[in-house]
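Let me begin by presenting the structure, written as structure tokens, before commenting on it.
Of the protein chains in this complex, one is absent; all others appear in place.
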Amino acid sequence: MKQLIFRRLLQLVCVVWGVGTLTFVLMRALPGDMAYRIAASRYGQDNVDSQAAALVRNELQLDLPPWLAYWHWLMDLLQFKLGHSLVSGEPVIDSVQHMLGHSLLLAVAGLCLSALIAVPLGLFSAWRGNPLDSVLMGLSSMVRAMPVFVLGVLLLLVFALHWNWFPVAGFGTAMHLVLPALTLAISFAAISNRVVRDSAKQVFGSSFYTFSQVKGLSKWRTFQRHGIRNIALPVVAFLGIQLVSMIEGIVMIESLFSWPGIGHGLAHAIFARDIPVIQGAALAMGALFVLLNTLVDIVCHWIDPRGGMPV
Amino acid sequence: MTILLKLTNVAVYAGDSCLLEPISLSLVQGRPLTILGQTGSGKSLLAQAVMGLLPEELALQGEIEVLGESMTCDERRALWGTKLVMLPQEPWNALDPLMKGVDQVQEVYRYVHGKHQREAMALAQADLQYVGLAHSGAKRPSQLSGGMAQRLAIAAATAGGASLILADEPTKGLDASRRLDIVRLLQTRSAMGGLLTITHDVAIARQLGGDILVIKAGRLVEQGDAQTVLSHPEGEYTQALLGAEPRVWKEASFSVPLPESPEVVLNVEKLSIERGGKSLFNDLSFQVKQGEVVGIVGESGCGKSSLGDALLGLLPVASGRISRLIPAAQPYQWLKLYQDPPSAVTSSVTLGKLLEDLVGLHGIDRGRIAPMMDKLSLPEVILERSCHGVSGGELQRFAILRALLLNPVFLFADEPTSRLDPITAKEVTTLLFSLARETKCAVLLVSHDADLVRKTCDQVIAL
Amino acid sequence: MTFSMKSSQKCGLIILLGLLAFAVLGSWLSPYTISQQDLNAILEPPNAQHWLGTDHFGRSMFTRMAYAVGLSFALGLVCVMTSALLGTFLGVWAAWSGKQVDGVLGVFVNILLALPGLVIVLLLAAIAPGSFLMLYLAISLVQWVEYFRVVRAVTQAVVQSPARQSSQMMGFGRWYQFKRHIWPAIAPSVFTLAAFGGANAILTMASLGFIYVGIQPPLAELGLMTVELFPYYSEAPWLLVQPLVVIALIVFGFHLLAGKRI
Partner (left out) sequence: MRSLFRFIRQMGFGFLASFLVVYGSMSWAASSKENTLSISSAFEFTSLDPSKNGYIYTRMQLLETLLDVNSKGQLVPALASKWKVSEDAKSWRFTLRDKVHFHDGSLMDANAVVKSLTIAKQKHGALRKAPIESIQAIDSKTVEVRLTKPYLLLGAILAHYSNAILAPASYGKKGDVLALSGTGPYQLSLYAPPHKLVVEKNSAYWGKKASIPYVSYLTGHRAESRVMQARSGQADIVFGLAPAALPLLKKLPSLTLYSNSIPRTIALKVNSGHPFLNDVRARQALSLAINRTGIAKSILRIPDSEAEQLLPPSMTDWYLPTISKEPMPLESAQALLASLGWKKNADGVLERDGKTFDLTLITYADRPELTTVATALQAQWNAIGVRTKVNVTNSSAIPMGHQDGSLEVALMARNYGFIANPLGVILSDFGANGGDWGAMNWHNKTMSTLLGSLEHTTDPKKYHQLAQQAAQLIYQQRPMIPVSYYVQQTAVNNRVKGFHFDPFERSFFLNDLEFKSP
């Protein structure tokens, strides 16, 4: 366990440095004078001019040579100072918290919903086999073929416009959460029900599963004792890989539903050249990745304490 | 004497083709019944048919009577655990990889007999003690050796109290020394009921005694009292099967004698090898001469294969010196024959193409191929197939062919016949050694079969 | 190397070839260009002149769809080729050349993996908005990692395998070992990844178009067309349906072609 945590910490340091440097280099490579961009975001499109840009440049010391700026940034990072947003002047840590809170809420809700959809469907199609299996798999293929935003648009048209059950966009109440979470859940469930089904199929066909019944345990008891954990193992491992791509889906969904999460915030910060926020958000995502993977490893270890730690 | 199991003209079909021809047998209380036959002879289908575990696409014919009653598949399934049980072929796969050993026994008492958790636990512990696993209950299957896993599986399977036990290859994948333990355990566990064992291992059949059925390619070839059949086999097939046991081989069955005043191929001085920080052996010294067959024996895990790999330079040595003493020999003339032929030959192209690659690379005289294939009794057609299309024996002989074409000076044969059935194994071993002797190639043989080594080797190194 | 295709794979291939034919023939046959406007004939339903109708600028949807599909395929193809080559090469290299190479590449891959692909693409695409080249580079940069991981894992097993070891002992060189042992082992995975990668590249481009970072007007691109036509969903639903259906069809086709599931 200690070794795992040490490895993960090391990875975290690598990721933080790498992600930070990558964003730093990329943002410096972006075309256009940063001062103008920042001024446009600060003062609004009607009020940006060269004077505003000069003001910004002066205040933020944007004319530092890149290596010096990098050095400052690295030193700050070592002291866990993420700085202030260039646009709003708010501490980055606050905005990142705010955004991450919303994204996590959406992600957790989406994940739970998708588990509610994918697990029963996956088990059911593994249990009953064809023709139900083929129908369900075909259906999930079709949903997978739809980009997340198409799915979101369809749900919007049906549930928000046609029936007017849920709000179109925004946040703040549980009702606002439903459509974005559902979009995320459906697109994610279309992938994960397959994993559940494959895993279940393998377990149901495995010789230990048969042996348990041969020993005299009933089908239901066998499923309880030997099915659940063994099926869960690859599903949880898969989750670890897919969590990042889930964040990808979140970027689109947040944009579509005006959800003030980290993906949306990052996209906006990129447009505004708000480097500290970009770095903060990217770092948070990277750290989150390492954290979630550690969590997945621990859960996997809890389910399956055999051998050493997975790498 | 109650008849526990009676089969009348039981046959298994896949569509139109018959996988198991009609067979009749009966198993009586207290007298074990053994079905002997090679892998793929259809004997496992019989056990599956009895249990009601045949895959859906296979059709069953004939009548199966359990405990005196003719039963349908579902009725037999209802007897699982309490009356009828089958031991799995490969215990590692048959045990839940995530569950502690003792729990896998305990759950039978709990859920089949409805006992309380504490009582079930105590009973399970007692069972484990009985099979010699008193201290391994908290381990998971992957932490157990093959023999321990099989003992655990036997404890779990018999906890339900079934009187009729079917054991399908109960010793598959186990070391020879462990096999007889398992058989003894099976015998005691089934003393009160009936035991139907399916095996390819003559030694096990001999140990179990009782009645025996010999099956070849889905057909019954010989039947009778085990003692009688095994000592005086009548069928040709049974004779061949018995004759393939290294125990009964004639000493030094090679036609070619050792060359006179052979040169030393390899000199090993004070060799030590470590693996994963653990020392396998220390200060080993020996010599290998041209045409000589050197055997290495020892427990599994003692470093037999590592020694061979180290000699070939595939593994680093901790200390000591290995000197190759034939200066003219090229690196590619020091070769290895692998335990599992299919994993040692790529399936991406045909065998002919592979041979062609070799000929092209080293400029080998094509004229040598045909006679060599004759000697190895390899038919021409296998060259058009990939390694999946040929049998294990043919593939191992093909591997030998490839090796010999390079005129090797040293060949490390790592259990070259352990995955082959006994008759084929005997053929391959004989061929390999006589051809090696002919071409003055030294062979280092690793085997777990002490009989084989004793009968074939000029020098034996025990680790 | 030959692939025997399952019927579902054939089905996927037919869908993709059909769309490709539509793209090629459409751009070739159409008398219009993708930016030719007719403000007097906007939002027309399909008719004899404009087989798929006209958009909000009165541009021929048929021409624009053909162009967009062609663009998507082109991007998918170059991205798949680049990322597959790079990922396979580096994956084999990492698995075959000892711990140092593996370690360095591993650190790099871990950093890349820790950021969602779309975010990296977003960052890169923001450098040069609307640049096809940048999109291509960004998507390839994100996708090669997937090949790398799979190829590396499979190659590690093959490198340890008796078959390769025996070829090496018999004196065969590295290229031969790659050709006979490693490539046949990784080819099916690479093919499957390539099919998914094609779908993902096209999806990413459409997603970027949807948040206005991808290809820019007046070029026709499926995601961009979706946002452009979205405001007219009740006035001219047949227009919005076209890019949506085509995106779904392409992705579906690639998924079918992949055969195996990931």
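Here the chain labels run A, B and C in written order, and each chain numbers its own residues starting at 1.
Methods note: contacts are C-beta pairs under 8 Å (C-beta built on N, C-alpha and C of every residue); 3 or more make two chains touch, one makes a residue touch a chain.
Treat the numbers as computed from the prediction; the structure is a model and nothing was measured.
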For the chain that was dropped from the view, give me its touching partners among the shown chains.
A, C
Residue among A:A40, A:A145 or A:L266 touching the omitted chain:
A:A40
Where chain A meets the left-out chain, the residues are 32-33, 36-37, 39-53, 55, 79-81, 85, 87-90, 93-94, 97-98, 100-102, 104-105, 156, 160-161, 164, 167-174, 255-258, 260, 268, 271
Footprint left on chain C by the chain that the document does not show:
35-37, 39-40, 42, 56-58, 129-130, 212, 216-218, 227, 230-232, 234-235
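By definition in this document, only the chains that are shown with their structure count from here on.
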When the contacting C-beta pairs are counted for A-C and for A-B, which pair yields the higher total?
A-C
Taking each chain's centre as the mean position of its Cα atoms, how many Å separate chain A from chain B?
49
So the centre of each chain is just the mean of its C-alpha atoms; given that, what is the distance between chain A and chain C in Å?
22
Residues of chain C that contact two or more other chains, please.
none
If a residue has to touch 2 or more other chains to count, which residues of chain B qualify?
none
Chain C residues touching chain B - in the complex, by the definition given at the top:
1, 161-167, 169-172, 176, 180-181, 183-184
If you look only at chain C, which of its residues touch chain A in the complex?
107-108, 110-111, 113-119, 122-124, 126-128, 199, 203, 206-207, 210-211, 213, 223, 226, 230, 233, 244, 247-249, 251-252, 255-256, 261
In their complex, what parts of chain B are in touch with chain C?
312, 314, 330-332, 334-336, 338, 340, 343-349, 354, 357-358, 361-362, 399, 402, 406
